[in-house]
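Shown here: the complex without one of its protein chains, the others still in place.
Entry: subunit A
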Amino acid sequence: MLLALPALLGLVVATFILSRVIPGDAAATLAGDAATPAQIADIRARYGLDRPILEQAIIHVRQVLTGDLGNSIFTGRPVAEEIAQRLPATLELTFAALLLSTLLGVPLGLIAALDHNGPADHLVRLVSVAGLAIASFWLAIMLQMVFSMELDWLPLRGRIDVALGLPPRVTGFLLIDCLLAGDGRRLSSAMLHMLLPALTLSLPGLATIARFTRSGVLETLQKDFVLYARAAGYGRFRLAAIYVLRNAITVTVTQIGLLFGGLISGAVVVEAVFDWPGLGTYAVQAILAADYKALLAVTLVVGVVYAIVNVVVDVLQAVIDPRVSDGTR
């Protein structure tokens, strides 16, 4: 975990410099449409935007180290507060997508490997290629057209029915808050609202997981112990599910960890299409408003989440495969 700290510090500095060299005048945005040059200059001075960029970078790093992410240039509110409001929505969606990817991707990969070069294998390959090739934006709109507009099965946008409103906020994770409130109607509404965005977000991950699982299983099937297990009379599926999959899955688990970062960045598009009020839409709004404070904070938070997930993945790997922790692998 300690090794992640220099990486995060680098992230803070790099994103700060990037955010300040891209075009856009935060002071002009903050001043509003009808601002005079004097008003803009006043704001620039008030927020220290007129200082040399190196000085601004040092101030920013110092603020971040003390846990202060500053105020949003656009809304004037503390960025940490705004992110705390948005982060649970993104994490909830990302976890749901990851869960779908894993629950569907691992069995698909296993089936494809067991039917190597057979019809199931070809079908899974098709799904995998499609999952990686189809643009999330297009898929999201197609799902909206089919499931919301044509079939009228699922809601089109948002996290919950507008007429129901949100349950009392405890964790910010809507499903958990609905459960804590014991509110079945809101819970069902929240689950239905999550289906299409989670499905859209899960598809590339599903494809990746299926492919890694397939190749891991294929490799493991060549091992001697599988031959011995077969000779000992284990059934094909029992052998695959208990012995082969456990040996093959460590690579997939690593991949799932890496995917998490990809899913959070993929959420930018998916959240925008489905009006999911998470970090993705927050980042888009920040970019369009040249709100560099918000943008920097989002990058940092995503970086921290990513680092934490990597640590969790390392631990999980050791649990699944003891050879990782005792150094024999």
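Everything that follows uses one rule, which is that contacts are C-beta pairs under 8 Å (C-beta built on N, C-alpha and C of every residue); 3 or more make two chains touch, one makes a residue touch a chain; residues count from 1.
We take it that contacts and distances are computed from a predicted model.
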Listed names "ABC transporter substrate-binding protein", "Peptide/nickel transport system permease protein", "NADH-quinone oxidoreductase subunit K" or "Thioesterase domain-containing protein", matching UniProt entry of the absent chain | "ABC transporter substrate-binding protein"
Which one, A:135, A:180 or A:288, makes contact with the chain that was left out?
-> A:288
Residue list for subunit A contacting the dropped chain reads 22-40, 42-43, 71-72, 74-77, 82, 85-86, 141, 144-145, 148-149, 152, 155-158, 161-163, 165, 184-185, 187-189, 191-192, 272-275, 277, 281-282, 284-285, 287-290
